[in-house]
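As you look at this complex, bear in mind that one protein chain is not there, while each of the others sits in place.
The letters A and B name the chains in turn, as written, and every chain counts its residues from 1.
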Amino acid sequence: MTFWVIASYFLGGIVAYVLARPSRKIGAFVALLFSIYPLYALIPALDGGFYLRFTVIPYYLHLSFRLTLLGWFFALIAATLYSLSLFSAYSEKRDSFFLLSSMFSAGGLMGVFLAADYLTLFIFFEIMAFFSAFTFIREHRRSALKYIIYSLVGSYAFLAALLVINRSTGSLEITPLSGFGGSVPAVMSLFILAFWVKSAVMPFHPWAPSAYADSPHSYTPFFSGALSKSGVYGLVLAFFYIFAGFFKSHHAFGYIFAWIGALTALFAGIYALLQDDAKKLLAYSSISQLGYVAFGLGLGTSLSITGSLFVALGHAVFESLLFFVIAAVYIRTGTTMLTEMGGLIKKMPISFIALLFGIIAAAGIPPTVGFPGKWMLYEAVLEKGYPLLAGAIFAASITAFLYCYRLIYSIFLGPLKKEFRDVREAPFPALVPLLLLLIPLLFFGLFPGYVVDVTDSILREFGYLGVPHTPAKLLSGLGTFNGLAVGITMGAAFVIAFLVHAVFSRSRKVSELNNYTAGEVAEGVSMHYVADFYKFIERELHGFLKLRVEALFNWIAEGIGGLGEVLRRVYAGDIQAYLVYLILFLGFLFTLYRGVLRW
Amino acid sequence: MGLFRWSQSRSLWMMHFCTGCGAVEMPPTMTSRYDMERFGIIPMATPRQADILLITGYLTVKTLKRVVRSYEQMADPKYVIGFGSCTINGGMYWDSYNTVKQLDLYIPVDLYIAGCMPRPDSIIDAFVKLREMIAKGEANGWKRYRENLEWYRTNQAKVFNVEKWSAIEP
Partner (left out) sequence: MVILEFFLVLIGITALGLLYGGIARKWSARIQRRYGPPFYQNFLDVFKLLGKKNTKSHGVMFALGPVIAFTGIILSLFFLPLGNSRPLLSFEGDIFVLFYLLVIAPLGMALGAGEAANPNATIGIARGLTLMLGYELIFFLSAIAVMVKFNTASLWKIVEIQGTFPKWNLFPFFLSAFAGLIALQGMMGEKPFDLIVAPHEIASGPMVEYNGKYLGLLQLYHAIAIVVETGLFVNVFLGGGSILTFILKTFFVFMLAVTIDNIMPRFRIGQAVKFYWKYPLIISLLGILVVFIWR
């Protein structure tokens, strides 16, 4: 069955590719069917314990799969998001090649989550990386290549680590490692680099904003919500399973990683509020949320890991919801620039409501799915007694309020632009994911306990204690959070407030030109305060904003570019060239492995 | 209803549309020497929040347009106080080509304060008078404006020298 969970995507990709040629509708429908099967197969498979091994090339290449609870958790998120993204893709009229490559990337992702040995993990990781880049390489070559190159750097490191591990243990199976002395930190760093890059935690984030912004709008929700989770998955696996012994005995490592995560959350949040492109804004917001995840993993207490997994789930729900809204808006307006939109609330009310709930969750306000995870992280950091770290992530969460407001204001509030006078609500298929994602967004916010049930079992597999909870209530030993109580009180308070509002005399609706403008009528003047929204912050942080990791990487890239000039003479410099590099490098590593160069 | 009317008479938020020289008498009225906050009267920033529109002095035709717009943006009940001789009969600008001579042809004025310029004492006096009028239900210029909108519009259009006019263009 696990085999078919993965194979369904690859098979479906090919079938959809063929069928989408004559008829786009049938292709999309078939793709949807093939993508729903894994979802259907995964939901009851909670008990896990499944192992499958089959041989591709005798003696040389075996693929093996296993359904662990952790893998199940992430695979379910990924499968759901992928199916939803197909609805949006249908409205966007994506072509057959998109279906093929996106299906393959989803299949690769499933393979990552279900892999039972390192080689399978590596292969599917590569499939995922390449095919996700193929979805947008035709339109946005530069950012796709940037993404591939960053991925490759991580993959090579992973491959090197894999070979070292194989050399010392003689097996490729994913099991906890013990021993091989002083080289563990080095191996572990190599190992996690790939996942670090993929989860876009700083300083390896520069690929993410451009890749998220340039990927197809319907694919980005999956890209950011699910693909980045492969990084989280790898980090969890490395910290709490494979290198658990090392991680538990070296607190400094976890502490540093927690700081990296917290600073990622903070800095990405600051960058997010300065972006003019909605998708770039969300991309930085996505990086910021994954910073929280990394932070929680670094702290390494059961509360913080649960928090991290919860944030990972929450991020998958609300970030992809937000990206889906942008996709829906783009279908009607043809732009993602915040400065070019405005006032769409009157034209696209359903999208507005979805975005509203999305930003409430992204800002982490209870009772939505965004809050319990963050709450657990705060409790965890308090329990550990690191007030500065707590301050850093709290500052990061304030930036979330800022960029969230900017997002909703610029797109939906403010005056309506002239050119959008007769825009309609987005087509129904594009609205399906919005409406469906609202359910987990509210449900897991009100009843966080149901998610903690799953994460508790995951933690127990890793030998940690669970977090005490009931369906609606989480207890941390330091404090409590009752999602349902917040929800009910909020509902009651809203009723009271609404009654106060409704009792008094009705109001009259006035046109947006009927504004207090000192008696002037501002016709033909843009009254949308949207460009340079947070100029004040930009001004104050001027010095800080000039320091960018990207500059460092660019500097390195220039150096390499000099070398590359030589190779450029030989190869045309297109995607094939990079494949050749890959093969050459594989060959190099193979020689390494054969023992030409001994470690 | 009684409660509302009573509180309406006791809490008056004022927007002073500083058009003419008389506005200079407002600061002493607001600040320590005369302190109009005693009567619950405080200046407001926008017509949306205001109850009183205070026209301080002469109005040019150009300004009148803005005054009418601001007036129509206020929520009911709303009151207008004409301040100084200029609003009553043009005052010392009685023969000027571009000032409005009689304010209540264009917006309904509840109360005039005579004088050129009126002292803060008389301004306070006017506010107290307005309070009494509101409490008694006599200050209903806003009702008159709504009932006779056509008449006011015609007058406004005439002085703006246009065919037809509405305060906020669609």
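Simple rule for what comes next: a residue touches a chain if its C-beta (ideal position, glycine included) is under 8 Å from a C-beta of that chain, and two chains touch if they have at least 3 such contacts.
Fair warning: this is a prediction, and the values are worked out from it, not measured in the lab.
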For the chain that does not appear here, which of the shown chains does it touch in the whole complex? A, B
Among the options A:61, A:186, A:493 or A:551, the absent chain makes contact with A:493
Going by the contact rule already stated, which one of B:24, B:45 or B:92 would touch the omitted chain in the full complex? B:45
Which listed residue (A:345, A:369, A:423 or A:437) would be found touching the missing chain in the intact complex? A:345
Residues on chain A that touch the omitted chain in the whole complex? 343, 345-346, 352, 356, 360, 363-366, 371, 374-375, 378-379, 382-383, 385, 387-388, 390-391, 394-395, 398-399, 401-402, 405, 408-409, 413-415, 473, 476, 478-482, 485-486, 489-490, 493-494, 496-498, 500-501, 504-505, 507-510, 512, 514-517, 527-529, 533-534, 536-537, 539-540
Missing-partner contacts on chain B, residue numbers: 3-8, 10-11, 13, 31-32, 35, 37-40, 44-46, 48-49, 51, 73-77
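In the analysis below, only the chains that are shown with their structure count from here on.
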How big is the gap, in whole Å, between where the Cα atoms of chain A centre and where those of chain B centre? 59
Considering the complex alone, what residue numbers of chain B touch chain A? 46-48, 65-67, 69-70, 73, 168-170
Hey, which residues of chain A end up touching chain B in the complex? 510-511, 513-514, 516, 518-521, 523
